[in-house]
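What you see is the complex with one protein chain gone and the rest in place.
Let's look at subunit A:
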Amino acid sequence: MGKILRSELLKLRKSSIWLLIFVSPALSTVIGFAESAEAPHEWMLTLTYMVFTHGLLFLPLLTGVFSAFVCRYEHTGGGWKQLLAMPVSRGKVYLAKLMLVIGLLLATQLLFAGGCILAGLAKGYEPSIPWKMIGTSIFGGLVACLPLAALQLFVSTAWSSFAAPLAINVIFTLPNILVVNSEKYGSYYPWAQPFLAMLPSAESDFGAMNVSLETLLFVIAGSFLLFFASGFTYFLRKEV
């Protein structure tokens, strides 16, 4: 597994895609600076403003872009047949690709947290940095992205086209804008979960996350297992 990850990291590092991890955090930080937040909830308000563009649109979209990209250089140069004719297990290759996507998302989330803290400190917020609130938000967002990453990796390994998986992702992400406003559907729609999980709340429903335990178990874990199992078994059998 370590060998496969090192090889994957080499391929990823030399492509410029990882630069995308800066885009959304930078944009969100600008918003964090621009919007004025009043005491006593200034940290929470700033984080909420920042989460709006990031969690609602960019984070789900980036999940798709990252997944498509870790497959793109295999599709374009005929890499799959070379890679899968090596003495490596297909299952580990698939896991390594997924870990790469998760790693990129983690980096994005950490930068986002850094941006939020930067905005708050620069604006001289009185209360000290709310580590728990920010931490809950970014890790919750990451966990909520896992089902999306699993689905997008499935689609990206199956289709050699780069645009098709991204189109799927956009089609599922755009309804977020409507869905999150709905009490009824919001907590069931997987693409809305990154936003909902990142949105800070005064009384957190369930210890470590901003979403309820039911949502975490059934919507996030459930859809992750479904998408991951489908993609994984597909990849084990894929003919290249």
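Note that in this section contacts are C-beta pairs under 8 Å (C-beta built on N, C-alpha and C of every residue); 3 or more make two chains touch, one makes a residue touch a chain; residues count from 1.
Going forward, contacts and distances are computed from a predicted model.
Peer 1: According to UniProt, what is the chain that's been left out of this complex called? Choose from "RsbT antagonist protein RsbS", "ABC-2 type transport system ATP-binding protein", "Carbon monoxide dehydrogenase" or "Sulfate adenylyltransferase subunit 2".
Peer 2: Looking only at the record, the undisplayed chain corresponds to "ABC-2 type transport system ATP-binding protein".
Peer 1: If the hidden chain were put back, which of A:Phe33, A:Tyr73 or A:Tyr188 would touch it?
Peer 2: A:Tyr73
Peer 1: So one chain is hidden, and I want to know which residue out of A:Ser36, A:Ser89, A:Asn181 or A:Thr233 touches that hidden chain in the complete assembly.
Peer 2: Result: among the candidates, A:Ser89 touches the missing chain.
Peer 1: Footprint of the hidden chain on subunit A, which residues?
Peer 2: Looking at subunit A, the ones touching the missing chain are residues 3-4, 6-7, 10-11, 14-15, 73, 76-79, 81-89, 237, 239-240.
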